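Removed: one protein chain of the complex. Kept in place: all other protein chains.
Each chain gets a letter, A and B, in the order it is written, and its residues are counted from 1.
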Amino acid sequence: MTTTQSEVDFEGTAPVPGAPLLEVDNLFVEFRTRDGVAKVLNGVSYRVEPGETLAVLGESGSGKSVTAQTVMGILDMPPGVITGGEIRFHGENLLKASPKRRREVRGSGIAMIFQDALSALNPVFTVGFQIEEQLRLRKGMSRRDARKRAVELLEQVKIPNAKGRVRQYPHEFSGGMRQRAMIAMSLALDPEMLIADEPTTALDVTVQAQIMDLLKDIQVERNMGLILITHDLGVVAEVADRIAVMYAGRIVEQSHARDLYRKPGHPYTQGLLDSLPRLDLKGTELTTIKGLPPSLLNIPKGCPFNPRCPRVQDICKTEVPPQHRLAPGRLSACHFAEELISGD
Amino acid sequence: MTDNIIEVRDLVKHFPVRVGVLFKRTVGHVRAVDGVSFDLKRGETLGVVGESGCGKSTLAQVLMRLEPPTSGTATFEGRDILKMKGGELRKLRRDIQIVLQDPYTSLNPRMTVGDIIGEPFEIHPEVAPKASRAKKVRELLDVVGLNPEHINRYPHQFSGGQRQRIGIARALALRPKVIVCDEPVSALDVSIQAQVMNLLGDLQTEFGLSYVFIAHDLSVVRHLSDRVAVMYLGKMVEVGTEEEIYEHPTHPYTQALLSAVPVPDPELRDHRQVIRLEGDVPSPVDPPSGCRFRTRCWKAQDICATEEPKLVTRVANHPSACHFAEEKSVVP
C-alpha cells in the first residue's frame, strides 16, 4: 500500500491521453541563508489536469508559495537552490529547459496571479498598456488590435466600462477591480494553466466571493488547469476538486475535496479543521494544534509534525513516514493513516 | 442602575481631506464613523464586524482616545470618556486597554519582553511597587501561556502567535475592566488563531473582562461574541445577540455578508443560498444619500434614496436599519 514519494499515483483523476498538463515530481528546494540552510521543499509532488482545480493548502512557511514560484521560474536564486526533482509541463521538464523556452511557457503556458494586485501592477503605466504590452511583444499584435483585445479581456473579467478603464492607472482601481485587472492580464496570452497565489486574502468577504466566482467561471470556460494556493479552508471547500495539504515543505495529505473534509487522512489536517471557528456551528472551545510549526532550519527528525501530533508514537520520531495510498487519488504521509481513516 | 459598562451615543468621527502644500484647504470629510450608538454590558463580548473602510477600527481609536471624536458621547461607568483630561484620562487607561492587530509592529523591537510588559507599571507606578514588578511580569507571561524565563528576550525571537500573547499580557497588566480587541487574530495562521482565541475566552472568564471585539472574519466573531454589531460605511446596520444576527439576520447587508463567507464543508457547496453583491463599497468621503447600502442592495426602492432608515426593531426582535427588514436565514 505504500509508495515512495516520486511515484505518486492518481488513478482517481480523469484518464489522460499522453502526458499530464502539469506535473511536479519530487521537488526539493533549499534557501541558503546566513543563518543556515532552510529546507523549504522536501519532495513535493502533485499533478494538475486541464479543467481541474488543485488547492494547495498550508500555513505560512509551509512552502506552498515557493512551489508555485519554482513552477513559474520566478524563485529568487539565490537564496533559493533547486536541489532535486522535475517540473513537467506537457511532459517537458521545465527545469532543464532553456531560459528562452521558459519565458515562452511563462504567460502563454502557465500564468500566475498574486495576492497583492497593487504591487503586482506597475503604477506608472495604465492598466490597458500593461495588457497590450504582452500582446504586442509576445503575439506581435498591432497597437489597435492589442487595445481591442485588452478591452475584451477587461470585459471578460466583468470590469464595467472597460473602454474607459483601459486608460486608467492601477491606483484608480479599487481592490477588487485591481484583482480583476490582474486576472485579465494573466489571461492575455491564453494560458493553459493558472496559478493563483492567495488571490483573495487581501480582499473583503463580499469581494472575495465575486473574485472566486469569476475565477471559477473563467476556468470552466477555458478548460484551464488551476492551482489555488491558500490558507483558507473555507475558500478551498467551495472551489477545489482536489486538495494538497502542505506542512514544513512536504505534502502531508492529498485527496479529493469531499473526502478530506469528511475524514481527514492526516492528524495535521484533522487539527486544522478542528481549530477553525465555524460560521454555522457555535462551539465553546476550539481544539487547537499545540505548539508551533517547526523552523525550516531545523526540521524535527522523523515526521516533521511529530512534536505537535496528538497521536505521536516512537516510530514518528525516527522515521519519515512514506506516502500511504489510502484510496485511489488519496495519499497521506502518516504512519497511522490507515487507522485514522478506518478507526474512530 | 444599568449594567452597561460602556455606553456610546451618536458617535461621529470625520477626518478632513486636505489638499495643498503650504496652505491646506479642506475639500471634504472621510465619514469614518457617522453616528454610532451602542452599549457594552459588563462581562460580555460585543463583536463588531464589517468590511474594510466601514469604520470599525476608527471606532476603537476614538474609544481609546487615540483620536479625538468629532461629536457624540461615550461613557465608561457613567463618566464621559471623550471629555476626560489629564489625571482622569490617565486613570481611565487602567480600566480600558487595547490589543492591536499586527503582532509584528505592535511590539517595540528595541525593548525586551520584560520591558514591554513592564511598561504599564512604569507609566502607572501607583499600581505596583517597583520591587514587585518583575514578579508581576513573570506572572503575566505565565497567564498568557508563555515561558516566564523568556523575560529577557526580544520580540523578534518569538513567532506571530507568541507576540500576540505578549501584546495581550501588556493590555492585561493594569487589570483593566474592558479590552478593545482590534482584529487580534486576523494576522495569524489558523492553528495559532485558535490558540489565541481560546486564550482570550479563558482570560475573560478568569478576570471578568468585557470585550469590544473588532474583526472582519464573521466566523471568528461568532465564536467569541455574545452580541454582534454589523457596520457598513460608518453606520451600524444591525445589532443583536449572536444568535439573532447569525440565525435570523434581517438587514440585506448582513445577509449578503453571511452568505459570502465560505464554509469549510464541500458537501454544502451546491446547497447554499448565495447572495452576491455587485461592485465595491462606495467611498466614505461621499456616501450615498438615504440608506448607504442602497447602491448595492437588491431591495432598494425610491424611499431608500431619500430617507435614511433608523436602527430600530421592525421584525425579529432586534434592531435593523432597513426599510424593508425581513428575516432570512442564510447560514446553513
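By definition in this document, contacts are C-beta pairs under 8 Å (C-beta built on N, C-alpha and C of every residue); 3 or more make two chains touch, one makes a residue touch a chain.
FYI, contacts and distances are computed from a predicted model.
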Name of the absent chain as recorded in UniProt (options "Dihydroorotase", "Fe-S cluster assembly ATPase SufC", "Nucleoside ABC transporter membrane protein" or "Oligopeptide transport system permease protein"): "Oligopeptide transport system permease protein"
Candidates B:Pro120, B:Pro284 or B:Pro319 - the one touching the absent chain: B:Pro120
Option from B:Ser71, B:Asn147 or B:Gln301 whose C-beta touches the chain left out: B:Asn147
Where the missing chain touches chain B, by residue: 22, 64, 66, 89-90, 93, 97-98, 100-102, 105-112, 119-120, 123-124, 142-148, 150, 152-154, 156-159, 162, 167, 170, 174, 198-199, 201-206
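Just so we're on the same page, only the chains that are shown with their structure count from here on.
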Distance between the centres, which are taken as Cα means, of chain B and chain A, whole angstrom: 32
Touching residues (chain side chain B, partner chain A) in the complex: 51-52, 159, 161-162, 189-195, 197-198, 201, 216-220, 222-223, 242, 246, 256-258, 260-269, 274, 276-277, 279-281, 331-332
Chain B-facing residues of chain A, complex: 59-60, 160, 174-177, 204-210, 212-213, 231-238, 240, 257-258, 261-262, 271-273, 275-280, 282-283, 285-289, 292-293
